[in-house]
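Missing here: one protein chain of the complex. Every other protein chain is in place.
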Amino acid sequence: MKVLKTLGYLLGLPVLLILLWWSSTLGAVNFFVPTPATLVSKFGEVWFGERFFTDVLPSIGRLLVGVVAAIVIGVVGGVLIGSIKWLRALLEPTLEFFRAIPPPVLVPVLMLLMGITDSMKVVVIISGCVWPVLLNTIEGVRAVDPVLSDSSHTYGIDGWARVRYLVLPSASPQIMAGVRQSMSLGLILMVISEMFASSAGLGFTIVQFQRSFAIPEMWSGIVVLGLLGVGMSFIFQWAERNILRWYHGQKEVENAA
Amino acid sequence: MSSQAPTAGGAGPSAERHHRRVRKAPTKQLLGVAGILGFLVTWELISRLGIIDERYLPPASEVIAALVADFGLTAFWVSVGETMKAWFLGLLIAVVAAVLLGFIIGSSNFLRKATNSTVEFLRPIPSVALIPLAVLLFGVKIESSLLLIVYASFWQVLIQVLYGVADVDMVANNTAKTYGLGRMARIRYVVFPTALPYLMTGVRLAGAVALVLAITAELVIGSPGLGREIALAQSGGAISGMYALVLATGLIGVVINMLMRFIEKKTLAWHSSVRSEVVV
Partner (left out) sequence: MQPDLTQAAPEAMLSVRGLKKVYQTDGGDIEAVRNLTFDLRAGELACLVGPSGSGKTTLLKCISGLMAPTEGEVLLDGKRVTGPPKKMAVVFQEYGRSLFPWMRVRDNVELPLKNQGMPKAERDRLVDEALEAVGLSGVPRSYPWQLSGGMQQRVAIARAIAYQPEVLLMDEPFAAVDAQTRADLEDLIRVVWKKLGVTVLFVTHDIDESVYLGERVIILSSSPTVIQEDIVIDLPAGRDQLNTRSLPRFTELRHHVYEQIQLAKRGHRPAASSAAQTPTTPTSTASTFGPA
């Protein structure tokens, strides 16, 4: 009974929406809105053939490389800048400015500097995604609890051990918040870099469908991007739950008190 | 804290805090300015020394000159106006819609549970996936920008409003009930004040996202605004002009951030002591 109820809550609204969509496409054919059946058949046809290897996988690969590199650079740089007071004061305004630049404008700039290459697309993703992680890490490192910091000092936990056991875990909630922003930004930048300057990849293919008025195919592309976003979100939530178990537990205890 | 001689009360630790705040502030700002200058000098040198070809990366001085020249051009300000118009309208629509829906969904346990899966599915869909659709429906008009901006900003605000409504203190709500406050009155006096800090966080995040999407739409679709000018400058070979416009978008971003933080501070002045640090 309880399982049924949960299932009802989980699927009720989506099923309702799909039924609504289906019934609205029953009558007169709308050029812009394909029927659910057409979309499903196109989806398989378009994306699970050769295109999966020529367009989908390379796009995902670039996205992964870019986001992971951005996280690594952001965390390492953030720990460094956050731990050294004068360095932080020196760089923070400049970094805030870089964070404020809307990352998509980097596409034409990097296109100019690097040409239209795969590495350019990866660099676009890195240079857009690095800021939220970097600045959040700096903030997290700065906010290490002074009592905890004193405790570590008195027990001789310094240098690398301090980073590993104190600084990184303590900053991890902020770092994860930055990573979440970076992941959605990375997906946006992947698509834009391919739409703006490319001859392959997910973004390029979807725009091609739109230009040739292949409407059901275009929709299926939108669905692919959506699934990609949802998939990344699930992976993130799973990772976050594991890494920040202590943090959520602690918050729960504090809120209950 | 004035500069008078210390009294017995907590001279040690508070004196230390005092010390940090008073003395370090000007030094910190000076260092920050030095950082910006250092960056500009490095940029200038990279270009002048030919580490990166001047045709691709003009020296900082040239770009800043181009930016200053832009400030005198009507066309520049028209573009800025177009971008800001799309940003503001999109944000406004998203906030209004998200607040309405957020309060409706959030105040009903049934609706909250029933919509959860759908919200969690729709939220991560990147708004740029809608670019082809926007082009089909609206072409290069401002509506294209609005579609992307609204979609991206809406979720940011909605999620925060839902968190905020869920955070309402049961004791406060029950107290209000015992004093005979009706549903609307409770929303006005209990739910809304609780959710306000969350809402402001959502609006601040949405403000940043909205600018990204406004520029994206202009850049990729070609709806009017700074993004389109950047694309045109790049393809037209006006490289200094392109870098100047990139700097301009950065300045707009900084201004928007400052504005949002200012509004957040003003609205929540009464709340800051109660509010714990929420990581978002």
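Per-chain residue numbering starts at 1, and chain names A and B are given in the order in which the chains are listed.
Here is the rule we go by: contacts are C-beta pairs under 8 Å (C-beta built on N, C-alpha and C of every residue); 3 or more make two chains touch, one makes a residue touch a chain.
Here the structure is a predicted model, which means the values were calculated and not measured.
Asks: Looking at the full complex, which residue from A:L57, A:I84 or A:L148 touches the chain that isn't shown here?
Replies: Answering carefully, the residue with contact to the hidden chain is A:L148.
Asks: Which of A:V141, A:L166, A:L202 or A:I215 touches the chain that is not shown?
Replies: Checking the options A:V141, A:L166, A:L202 or A:I215, the one contacting the hidden chain is A:L166.
Asks: In the full complex, which residues of chain A touch the absent chain?
Replies: Chain A touches the chain not shown through residues 145, 147-148, 150-151, 153-157, 161, 165-166, 169-170, 172, 246-247, 249-250, 253-254.
Following the convention adopted for this analysis, only the chains that are shown with their structure count from here on.
Asks: Considering the complex alone, what residue numbers of chain B touch chain A?
Replies: 27-28, 31-36, 38-39, 52, 56-57, 113-118, 120-121, 123-133, 135-137, 211-212, 214-216, 219-220, 227, 230-231, 234, 239, 242-243, 245-246, 249-254, 256-257, 279-280
Asks: Quick one: in the complex, what on chain A touches chain B?
Replies: Within the complex, chain A contacts chain B at residues 9-14, 17, 32, 86, 89-94, 96-105, 107-109, 111-113, 173-174, 177, 184-185, 187-188, 191-192, 195-196, 203, 206-207, 209-210, 215, 218, 221-222, 225-226, 228-230, 232-233.
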